[in-house]
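Only a single protein chain was left out; the remaining protein chains are all shown in position.
Right, subunit A next:
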Amino acid sequence: MSLSLQSGGAASRALAPPSTARAIADQGNQMTTRPITTGTSVLGMKYRGGVMLAADTLVSYGSLAKYKNARRLLSINSRTLIGAGGEYSDLQSIADLLRGNALNDRCTADSLYEEDNNEECAGEVWSYLRAVMYQRRNRMNPLWNDVVVAGFRQNPDGTTTDSPFLGVVDKIGTAYEDDVLATGFGAYIALPLMREKYRPDMEEGEARALLEDCLRILFYRDCRALNRVQIAKVTMDGGVLVSEPYELDTYWDFKGFVTNKGEMGTDGGW
């Protein structure tokens, strides 16, 4: 009860502090407003007979390189891969969701034989993920990821075509497809390089070499990147394959890296 001169009347009620219950409710409704543990870029590219993804294995806590062996390329079913940057726990939750869907499909299928049942193709996973991300964003509680989906398209009858699929969904539900894709910092650094070198008839080795080059350049230029990387591919006959993490060789003696600039007597750099 206020003892001020203004006590009583509508004006004082309007000025009164919010009730305790209201204050708690406000606190209880805090949404994700920034990611905490984050992965950086994911690169994706179609090539002859398949799709390839590449990403490093670093998860940062702010600018701290916290987890150096985190896998960000994941298989969803025998024909679909995802790769994601952004909040790592959100990625784990997305993977649980998609793998749960795949398991449910398998367990409720009418036939015991895999060849009779059609798994979700990459296009479907991508569309579904777009709806999930858009719905979360409209609830002001987004899953903080840019997710690249790779695999194959599906025929109207549910069988898998041999035409590769590569799409991306971001945290606000924007979704698009392309032959080459990069998320995060890679969209600025790697994507122009990939577009320059890309040909639809690239062999697997060429595609891998190009992606590794891009990852190496990202490691040079992106302070949240690492030279420990994974490559993953989906092919028509081989299904999905995700490599174990491995390390890229680096070369730091480029002239631009070591020569002084501006006569400032520093140890080089740029």
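Throughout what follows, contacts are C-beta pairs under 8 Å (C-beta built on N, C-alpha and C of every residue); 3 or more make two chains touch, one makes a residue touch a chain; residues count from 1.
In this section, contacts and distances are computed from a predicted model.
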item: Among "WD40-repeat-containing domain protein", "Proteasome subunit alpha type", "60S ribosome subunit biogenesis protein NIP7" or "Large ribosomal subunit protein uL15m", the UniProt name of the subunit that does not appear here; value: "Proteasome subunit alpha type"
item: Touching the absent chain when the full complex is considered, from A:Glu114, A:Asp162 or A:Glu247; value: A:Glu114
item: Per the touch definition above, residue among A:Leu64, A:Leu103 or A:Cys223 touching the missing chain; value: A:Leu103
item: Residues in subunit A touching the chain absent from view; value: 96, 100, 103-104, 106-114
